[in-house]
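One protein chain omitted, others in place.
Here is chain A:
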Amino acid sequence: MSTLHFVALAPFIMAIIIPFCYFKFRNIHTGWFVLPLPLILFIYLLTFIPFDGQLFQPVEHAVPWVPSLDIYFTVYLDGLSLLFALLITGIGALVVLYSIYYIANKNNEPLHNFYVYLLMFMGAMLGVVLSDNLIVLYVFWELTSLASSLLIAYWFHKEKSRYGAQKSMLITVSGGFAMLAGFSLLYVLAGSFSIREIVSAADSIAGEPLFLAAMILILLGAFTKSAQFPFHIWLPDAMEAPTPVSAYLHSATMVKAGIYLVARMTPVFGTSAEWFWILIIFGLTTLTWGSISAIRQTDLKGILAFSTVSQLGLIMSLLGMSSAALHYDIVNTETLYTTAAMAAVLHLINHATFKGSLFMAVGIIDHETGTRDIRKLGGLMAIMPVTFTISLIGLASMAGLPPFNGFLSKELFFTASLNVASLDIFNLETLGFFIPVVAWIASVFTFVYSMLIFTKTFTGEFKPDNYSKHVHEAPAGLLISPIILGVLVIVFGFFPNMLAYTIIEPTMQSILPGLTSGDDQFYINIYHWHGLNAEIMMTIAVIFIGAAIALNLKKWQTSFFFARERDPLNYVYDGALDQLVIRSQQITRAQMTGRLSDYMLYMVIFISSLGLWTFFRYDALAIDLSGDQSIPAYMMVLTFVLLAATLALPFITHRVTNIALLGVVGFLIAALFVVFRAPDLALTQLLVETVMVVLFLLAYKHLPEIKKESKNKGSHLIKGVVAASVGVFVIITSLSVHALRNDSDITPISDFFIENSKSLAGGYNMVNVILVDFRGLDTLLEVLVLAIAALGVVTLIKHKMHGGEDV
């Protein structure tokens, strides 16, 4: 165990302690006990950053977990893991601080639940980004889904919370299962669960038939987690969670787990055209769809949720574009193709900062006014100046305005899309021009919804009647975290290069290994001003057209598309879920009839058809009718009477006749035993049959007449045919067994009994010697069966039911 293992495990250990703190110190807000942990982890992780400009040296520690299955709890810290771990712990600390003021202690909130879930999530997320072993990664991955659902349903008495939690659980866990299948396929291909070993084997597995299947399954996991189209529908419903949770899980960290996975897997899958196209198409679709849907929302958190969806799509498409770089083995510091990777990493950081601060600002507005509905809000600029400033910075960054950090990543996004469109790989020469066009359109909508939040919330007229509370600025404690994030937005905006060599370069090294050799590394430089190029023109156009649309939005709001706030894909999801329940009930009702005869039919049909199919499939039918002994006349008579009595049984409903026929059959069987030289059998059969007939005659007096079966000819016919087919199946099987028995060289073991029953057991009756001596255990247990049956009979007759008791 190294210290890095404890980075992932410490939150879990802390989660065990937290309930004690909650119950022991009721006066102190539980959040204060949680706060030091992410802070310590954050500072510890900061020490790994190569501030002296050295090449980042990855750290690795392995602890065996299930070594026989190649499962090691290996922590591997490279640039990519470090970036995510810093985001998780840093924003985690800010969110904990914010939640201390957001969820007040006084209302008897179950705070211990909240922080246990939050810590569980933090540990799971750190586990995801630090694990090098795919199975360990999967375990932590599912833990994040679980923790997320628990947090969404934190106010579990609200129906919408439970609905949102169930939806996110169903979607992310089914994606997780697909991912597990993909991991298993990767293991089959590469022979290892270790990500680094798979990366080093990437060249050899690229052409394998399972390669594409593994890729798609893993991408399903990443897309469901990162809310990519069409799996994004759980994210807006997850906004029922407390706002600190939305800020932490559903904007900054958990939804980026899918991004992390895609970035991690880029060295494995990135060389294929499918990877490139799937990421670009789904990323751009999500980007556009999310940004358009955000405009339709009236809830501030709804807008931010769709905005998150859209931004995640942007990062996903950038990761797709960056995989194009893997096709050129040029070590080029100013390379055209690695811009996309740089943009993805930069936007990842930027999005975490500005979206976190925006969620917190929205939480403050909700907290201080009692509503998040943009139709009620307005004119808060003068009343909540600090919140307004934070929001303005966040919104400007989100819209991509200079000088904030969103501008930088948006410019780079345009650059990357223009670069990729000019490539001539993967059929890009024909379709490539779509990419910058779609990117540009989505940016326009991004600008529109950012402006929408601004105008609807902060400008306009202040109407005190709309609010249930006295509206005022938030307390200082609530403002600390968003202020820190807002400051980061500005700092990263003005000094982007402080991120460059510390974190972005090592991260790019992890996403695109093999492009640099030896001590070489990526050197990037981020500028605000590139000169008057295409990107800046696109941004200017975004601002003007976006502003025009935003100002005229009222004209389109009545249209069909804008009238509905809910994403239309939700109807597909709800319908599918309803249909699943209805159809499975229908199947169960149709199949589980509660009729013994139906269940008999199922079993008999299945067994007979399986048997018959096996006969023909394996050509096992071996019927040999020759060589049979001649049948003496008395046997003919015996058999005829036996069969006549048997066949009469189903047709006679008179009970005494039935019992008599049963007796006839039993006694004739005894006679057959006599013929086949089995005296003991004949004796037992006679006795048992006599007792049985007596028993039936005793019981029939107490039983009703056998009812006439229903007149339905069809059901009789079916039963008859099924019964006959069982007979045929038994006959065919037996005949084959009989025929094959003569062919085989196996000699019966009975010779042993015949030779030794006198010498070893001292008995002359071989059957009895076998029963009590050679195979005495059978007899012992058979006696036990009889004893139990007798006890059961006595109980059934003697035991009287008491009131309300059922049989």
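In the analysis below, a residue touches a chain if its C-beta (ideal position, glycine included) is under 8 Å from a C-beta of that chain, and two chains touch if they have at least 3 such contacts; residues count from 1.
We take it that contacts and distances are computed from a predicted model.
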Given "Pyruvate dehydrogenase E1 component subunit alpha", "Na(+)/H(+) antiporter subunit C", "Tyrosinase" or "Glutamate synthase (NADPH), homotetrameric", the protein name in the UniProt record of the chain not shown would be "Na(+)/H(+) antiporter subunit C"
Given A:Ser2, A:Ser422 or A:Asn765, the residue that touches the chain left out of view is A:Asn765
Which is it among A:Ala104, A:Val572, A:Val637 or A:Ile731 that touches the chain not included here? A:Ile731
Of A:Ala382, A:Val581 or A:Val785, the residue that touches the missing chain is A:Val785
Using the document's definition of touch, tell me which of A:Ala476, A:Met498 or A:Val793 contacts the absent chain. A:Val793
Kindly note down the residues of chain A that lie in touch with the hidden chain. 593-597, 600-601, 604, 625, 628-631, 635, 639, 642-643, 646-647, 649-650, 655, 658, 662, 665-666, 669, 672-673, 676-681, 684-685, 688, 691-692, 695-696, 699-700, 702-704, 706-707, 709-710, 719-720, 722-724, 726-728, 730-731, 734-735, 737-738, 741, 748-750, 753-754, 757-758, 763-767, 770-771, 775, 778-779, 782, 785-786, 788-790, 792-793, 796-797, 801, 807
